[in-house]
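A single protein chain has been omitted; all remaining protein chains appear in their positions.
Right after this comes subunit A.
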Amino acid sequence: MSARILFAVAGRVLTQLRHDHRTAAMLLVLPCLVLTLLWWMFDDRGFGFDNLGPPLLALIPFIVMFLVTSVTTLRERSSGTLERLLAMPTGKLDLLGGYAIAFGLVAAVQSALAVFLSVWVLGLDIAGPVWMLTVVAVADAVLGTALGLFVSAFARTEFQAVQFMPAVVIPQILLCGLFIERALMPPVLEAVSNVLPLSYAVDAMTTVATTSSPGLGGVDGSVWGDLAVVAGFAVVSLALGAATLRRRTA
């Protein structure tokens, strides 16, 4: 791996995003709009937004980065720039890591905005430290990026890449505990949800929102455990993604 190439890739991805004002605006503004909609929907009832806000703060960066990454990487594959980069001294992990850093940074800004809006404007009750919400959101975004990189290897066109969203993302949303507590699901589905990364992402976010603890970072130890699982999934997906990149193709 080379730090020079890693940061060159990250810088280039961010420059591309800077040129694409519409995408950049949607990345930053849409999560805020969705959260506002959720807050408005429950009006002044007091319960819904506090329960659903934190899981949504976990879901949004995951979904958005999954989509953005799978399409961007596919463009890289089909435009010939991937072949050019791999004919150069670029390591596979330089490329994937560069993407993860760039989208991780975007997610940090995105969720900082969303968290600011939720907590200080819409009055979301957070028991734990507020900054921890952003940490969890960045981990979720990196997970989304890593999964997006991986599945883009199985798509030939951008149209196919977008179809991975219902295949990979929606089952995770259904089973992550947002609609029904995971412990109350049929045992088989509970077992499935236990091996899906988004379940841990949502658990971490919910724990930060509902509990505080004198432990490390002001959160319960289980949050760090959940974060470790999310990070582990991201690392494994990046490694699998690297394995799907071939310098030589037929």
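One rule holds in what follows: a residue touches a chain if its C-beta (ideal position, glycine included) is under 8 Å from a C-beta of that chain, and two chains touch if they have at least 3 such contacts; residues count from 1.
Assume contacts and distances are computed from a predicted model.
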Name of the absent chain as recorded in UniProt (options "Electron transfer flavoprotein alpha subunit apoprotein", "Sulfate-transporting ATPase", "Sarcosine oxidase subunit delta" or "ABC transporter ATP-binding protein"): "ABC transporter ATP-binding protein"
Absent-chain contact - pick from A:I5, A:A139, A:L175 or A:A209: A:I5
Among A:N51, A:T81 or A:N194, the residue in touch with the chain that has been omitted: A:T81
Footprint left on subunit A by the chain that the document does not show: 4-5, 8-9, 11-12, 15-16, 19-20, 79-81, 83-90, 247-250
